[in-house]
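One chain of protein is taken out of this complex; the other chains stay put.
Moving on, here comes subunit A:
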Amino acid sequence: MQPDRQQQQQGIDVAVLVSIGRHPTTGRARRAEQDARGLELALAMEAELPGTRISVLHAGPQADDSESALRGYLGMGLESMTLLEQPAGSDAILSLVEHLAATSPQLVITGARAERGEGSGLLPYALAEHLGWPLVNSLASIEKVENGVVTLLQALPRGQRRRLKVRLPAIISVDEAAPAARQSAFGPARRATFAVTPTTPEADSELAQWQLALARKRPKRLKIVKAASARDRFKAAAAKSEGKGGQVLTDVTPEQGAEAIYKLLKEEEVLR
């Protein structure tokens, strides 16, 4: 191949944004599920596309608790990560935007939503809006990167996939559809280092005004019966949920039966 093509085939700069997760039952700090999947995606890209440079970013305070959680990411095979140091409860978006604008990676991979705090999933969108980059949500896999265009598969509900082409630089958010993260190795995690960059962000005053409480169980929706007469109310309370009375074909040849089924499958557009 031409040498310039080879040059372009060389890897790209990938920034992976990671947060501190929360174990759903114990509530302990851990590596966040979706962010770990994002990092896994970047590591797989590095294996496929030699020369890809991965930088892992976290914006948050420097504390023992969070450090052990962040080392969970480092144990996946990284030597260091960048920690944008800021006090707890401050807005991460502006410091991340500043850092990304300065380092200008070509691809930014984030989890879809955080497991702590507000967890609104707005951060990737805020970054995309501030940086003016395109954003693709719910990524399943990256197929190839060439000539500044990345081809990727987006996960749709019901296990479907959609192929997209996105011009770089771009932001990609990852949820449960991406491949599961590899295990974190303890030794490498201990040996890896943090590059701490202090930042001076604003406090998130809006979040401080809200009331946060442990989630209570949502009330189950009641079946409201609006009946005019006692007979209707009784019927609604006592009636079994009966079928809508479907079509029953008896005494048909297999061909006629198959044709009826075929017609229904066509109408529902499940045959491809």
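In the analysis below, a residue touches a chain if its C-beta (ideal position, glycine included) is under 8 Å from a C-beta of that chain, and two chains touch if they have at least 3 such contacts; residues count from 1.
Please note the rule applied: contacts and distances are computed from a predicted model.
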Task = Among "Electron transfer flavoprotein subunit alpha", "Helicase XPB/Ssl2 N-terminal domain-containing protein", "Biopolymer transport protein ExbD" or "Amino acid ABC transporter ATP-binding protein", go ahead and choose the protein name stored in UniProt for the chain not displayed.
result = "Electron transfer flavoprotein subunit alpha"
Query = Out of A:S120, A:N147 or A:T200, which touches the unshown chain?
reply = A:S120
Request  = Sort through A:S68, A:N137 or A:S184 and give me the one touching the missing partner chain.
outcome  = A:N137
Remark   = Even though one chain is not shown, subunit A touches it at residues 22, 24, 27, 113-122, 125-126, 128-129, 134-138, 151, 153-154, 156-167, 170, 206, 209-216, 218, 221, 224, 226, 228-232, 242-244, 246-252, 254-255, 257-262, 264-265, 268, 270-272
